[in-house]
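Below are the structure tokens for one structure; questions will follow.
Removed: one protein chain of the complex. Kept in place: all other protein chains.
Chain lettering (A and B) follows the sequence in which the chains are written, and residue indices restart at 1 in each chain.
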Amino acid sequence: MTQPNSVTLNVNGKALTANAAAIDTLLTVLRDQFLLTGAKRGCNQGVCGACTVLADGRPVRSCLSLAFDCDDRRIDTIEGLNDRPIMQALQRAFIAGGAFQCGFCTPAMLVASFALLQSNPHPSEAEIRRALSGNYCRCTGYKKIVEAVFDAAARLPADTAA
Amino acid sequence: MPSSPSLFRPRTLDEALDILAGTPDARPISGGASLVAMMNAGLVEPAALVSLTRIPELSGIRRTADGGIMVGAATRHSAIAADRIFDGTAAVLAHAASQIAGTAVRNMGTIGGAVAHADPGLDFPPALFAVDAHVQLAVKSGRRALPIRDFFVDWYTTALEPGEIVIGFEIPKPKAGAGFYLKHARVAGDFAVVSIALSLADDGEVRVAVGGCGPAPLGSTQADQMLSSGLSAETLRRAGELLTALANPVDDVRGTAEYRKLLIPRMLTRAAREITSARKAVA
Partner (left out) sequence: MNKPLSFAVGQSAPQIEAQEKVSGSAQYIADLYRPNMLHGALLQSPHAHARIIGYDIAQAAAMPGVHAIVTGDDLQEHWRMGAFIKDEHALAKGKVRYVGEPVAAVAAETEALARAAAAAIEVTYEELPATLSPQEALSLDAAVIHEHAADYIKVFDAGTNANLCSRTSFQEGDIQRGWRESELIFEANYQTQPQAHVSLEPCGAIAEMDANGRVSLWSANQSVFRVQANVAESLGLPMSRLRCLTPKIGAGFGNKMEPHVQPIVVLLAMKAKRPVKLILTREQDFEMVRARHPFQIRMKTGVKRDGTLVAREVEVLLDGGAFGDDSPGVLGYSLLMSCGPYRIPHVHCHGRLAYTNKMRFGAFRGFGVPQVTFAGETQMDEIADALGLDPIEFRLKNLKREGDCWLGGQPIESNGVSECLEKVRAVSGWSSEPRTTRGGESRRALGVACSAHISGLLSTGAIVRLLEDGTILLNTGSVDIGQGSNTILTQICAEALRVPLELISIASPDTDGSPYNWGTTASRVTYMTGTSVIGAAAEVERKIKDQAAEILECAPEDLELVPGGLVAVKGIPQRNVSFATVSGRAHWAAGGPIIGSHSWVFNQKTVDPKRATVVGLPFPQIGAFVFNATAVDVEVDDTTGKCKVLRAWSACDVGRAINPQMVEGQIEGAFVQGLGFALFEEMVWNGAQLINPTLMDYKIPTFMEAPSELKAIIVESHDPRGPYGAKSVGEIGINSVAAAITNAVNAAIGVRVRRLPLTPPRVLEAMLGSETTAGTAQS
């Protein structure tokens, strides 16, 4: 298949089909075709992190992923993670801790934090900073985000499933 | 009317090489971290994209028969950073991988894609110099291997021929010892301004390479020999001078050429201190 124009992706556990050109990024397809606008376009260069989604559970830059090359992976976006206990703990902690202001970086920050807590349930503050360092925030100065992730981790029971 | 490139998704290496040989202006893509960024910015408009992500033989890290390490070109930075096979003097490669960009980019970028892009601020090239890697290349008409020192030809230019791709890196059997990658960047995740890749074997053999100071990493067998005779203030000073004389950096937003040259001996000394104190801690 050399001139594909339709791609089916596993997004949040569902098979979704979109019209796409070869160069369309996952970000473009998620936002414009599937109307999953939680992932944001902050730079389109993979630097700011606002486009972060999970591919097979690991954080990736959707703005640098070709939609077609994602058809063999499970993509999770913020919209699909809202019902997961780890994400809910993070969201509660972010709200209680004032860990966002304008909120533009927040979905990606939560997705990246979710992935961190899945692989490292009790990270230190330094580990949190390092794991999230590819997600930019211009509003908060990062302190309340670190505290919220730390807090969420502390409140999760040891045996919480993701 | 803007046209969209064709997308090829071969399942074998031969299929990929066939397509690359037969399709003008076809670009291979694995992690996409460099190429998609350039396409998004409108800097490159390939007529065709050849995705290498479904070719099993391009991925993976394995031990070779003689104790060396084979790293597939499509292996992700995060896999290299985490793999304990990079032990002893080969630890410099994992240490470099762990300092590339951020978590998400390390999950996507591949060593082959990064090295083929040949940005002078990249972390793998000096580390590959320090482990004396060979680059394995393949084109439809055959395969070849090049010492890494012959791979970087000019600014953003490698020895790749048309239709040729990097398929892997072969690293000679590592020695017992340590490897260290010292990176100076403006902020976390940025490209290196100057970096030092250093390996120190228990038998005293030292290999050093400098990143960010020219179109290719700086390496010198003379500097290596000097340092292998002992990491003293004197040998570090002379090796630093030697490497600085080879340097051909440019001015850019990350730093001036002059600053980079100033940094080479200072960072070399610092890297030597770090690697020796790390070894003492372990011993």
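Everything that follows uses one rule, which is that a contact is a pair of C-beta atoms (placed from the backbone, for glycine too) under 8 Å apart; a residue touches a chain by one contact, two chains touch by 3 or more.
Everything quoted here is computed from the prediction, not taken from an experiment.
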| item | value |
| --- | --- |
| Residue, one of B:Val139, B:Leu262 or B:Ala278, that touches the chain absent here | B:Leu262 |
| Footprint left on chain B by the chain that the document does not show | 1-2, 37, 41, 184, 186-191, 193, 253, 255-256, 259, 262-263, 266-267, 269-270, 273 |
| Residues of chain A in contact with the chain not shown | 31, 36-45, 47-48, 50, 77-79, 82, 91, 94-98, 100-107, 110, 125-126, 128-130, 132-146 |
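Heads up, the rule we're going with is that only the chains that are shown with their structure count from here on.
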| item | value |
| --- | --- |
| CA centroid of chain A to CA centroid of chain B, Å | 28 |
| Interface residues, chain A side, partner chain B - complex | 1-4, 21-23, 25, 44-47, 49, 52, 55, 58-61, 63-66, 68-69, 72, 112, 115, 130-135 |
| Touching residues on chain B, where the partner in the complex is chain A | 4-9, 29, 32-33, 36-37, 39-41, 48-49, 51, 53-54, 78, 101-105, 107-108, 188-189 |
